[in-house]
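First the structure, in the form of structure tokens, and then the observations on it.
All protein chains of the complex are present and in place, except for one that has been dropped.
Labels A, B and C are assigned to the chains in the order they are written; within every chain, residues are numbered from 1.
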Amino acid sequence: MASSTAPHGPVVESRIKVRYAETDAQGVVYHGNYVIWFEVGRTDYCDAAGYPYAQMEAEGALTTVIEVHARYRRSARYGDVVTVKTRMGERKSRGFTFHYEVYLPDGTLAVEGETKHLWIDREGRLRRAPDAPQAAFAAFLGGE
Amino acid sequence: MASSTAPHGPVVESRIKVRYAETDAQGVVYHGNYVIWFEVGRTDYCDAAGYPYAQMEAEGALTTVIEVHARYRRSARYGDVVTVKTRMGERKSRGFTFHYEVYLPDGTLAVEGETKHLWIDREGRLRRAPDAPQAAFAAFLGGE
Amino acid sequence: MASSTAPHGPVVESRIKVRYAETDAQGVVYHGNYVIWFEVGRTDYCDAAGYPYAQMEAEGALTTVIEVHARYRRSARYGDVVTVKTRMGERKSRGFTFHYEVYLPDGTLAVEGETKHLWIDREGRLRRAPDAPQAAFAAFLGGE
Partner (left out) sequence: MASSTAPHGPVVESRIKVRYAETDAQGVVYHGNYVIWFEVGRTDYCDAAGYPYAQMEAEGALTTVIEVHARYRRSARYGDVVTVKTRMGERKSRGFTFHYEVYLPDGTLAVEGETKHLWIDREGRLRRAPDAPQAAFAAFLGGE
């Protein structure tokens, strides 16, 4: 039985063409921009799960990032099309974790990381996960 | 009598220390970031005029950018502390224009430009300028 | 005979999914980010013309932005997939102009603008356009 905290379930892939704006004076992608690519990954994940984050927000179910962790191994460059692979990690009534791996065009792992999120309402107060997106994630994860 | 469309009145100066995140693979500041520095300039301008933009927003008087124009002459680099000089240009009942000049540490003009703004309400509809910020700007500009 | 300064030749389309990072506290895309989307547009244009900008740089043919002009009509939001339509404008021995139109998912024009570029060498000195990319652009534009 797979642990619910390890990355598990479907892998959603996002392709990102590096923008010149994302590079820095060392000639490579600025390290902070991978955190934005993680966001691209989880947006695509929610879309793939059938519950776009914009829809969650419209329904009053927002999330807030409480932790970001990124480990850098190789650098992407302008001209590269990188692949972000996103998987769900821990998922509880109050929040959840996403895991990310960013790959260079040649298949080398460039960066890996995690983000932790909590559910909040429109006023920013912590709340339990709403039923609809929880059900959508559960179905997407294969009937946990 | 000074034209109301040319930059006129007080010059407000902002000092900005270039961030590594703001550079690109050519080793200089990415051109799009000067547009953000223009925003730093007009935020400081409103503060200097005694009517911070955050206060305008809290009172329901928002503005929207309808035009940006920037002309690039020299490049700033990481390590530079640049100076943005901001002045008011045209000011009408529906909107206003800001003028900007960005100077390198040695006093060379790097970039100049303008932004045009319209007053909007919280729903994004065009509106007339509210009295309070208009009065604050008029007083700051020297009793136009 | 079409003027060489008006946008002409092929239209290259780029699709961009709005990132949360690109929005601001007004709930819409921050105006400065359209300037980055213009860059995405011309990167895709050079790719479509068969001469990727990364290849130009590798061959020592760099360009520098000397002017940006953007006019804003409507706002894109998180969740939107916008389309950037890029066309070539003026093209001379020393530089060239790109024209951009950014469309919302419903086909409404959100933003339009232009960027002007000059050819430079690795040391940042102005230079004439290299033959290879000029020939590629000419062929792409239909044998001007």
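Here is the rule we go by: a residue touches a chain if its C-beta (ideal position, glycine included) is under 8 Å from a C-beta of that chain, and two chains touch if they have at least 3 such contacts.
This one's a predicted model, so the numbers in the text were calculated from it and none came from an experiment.
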The one residue from B:6, B:54, B:109 or B:135 touching the chain left out of view is B:54
Omitted-chain contact residue, chosen from A:15, A:71, A:92 or A:128: A:71
Among C:24, C:59 or C:121, contact with the omitted chain is made only by C:24
Touching the absent chain: which residues on chain A qualify? 25-26, 31-33, 35-36, 39, 62, 64-73, 75, 124
What chain C residues would touch the chain not displayed? 20-21, 23-25, 27-28, 30, 32, 77-78
Would you write out the residues of chain B that touch the absent chain, in ascending order? 17, 19-21, 36, 39-40, 43, 52-55, 57, 77-79
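Just so it is clear, only the chains that are shown with their structure count from here on.
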Geometric centre distance via CA averages, chain B-chain A, whole Å: 35
Can you compute the centre-to-centre distance for chain A and chain C, using the mean CA position of each chain? Integer Å is fine. 29
The distance between the C-alpha centres of chain B and chain C, rounded to whole Å, is 25
Which chain B residues sit where two or more other chains touch them? 25, 32
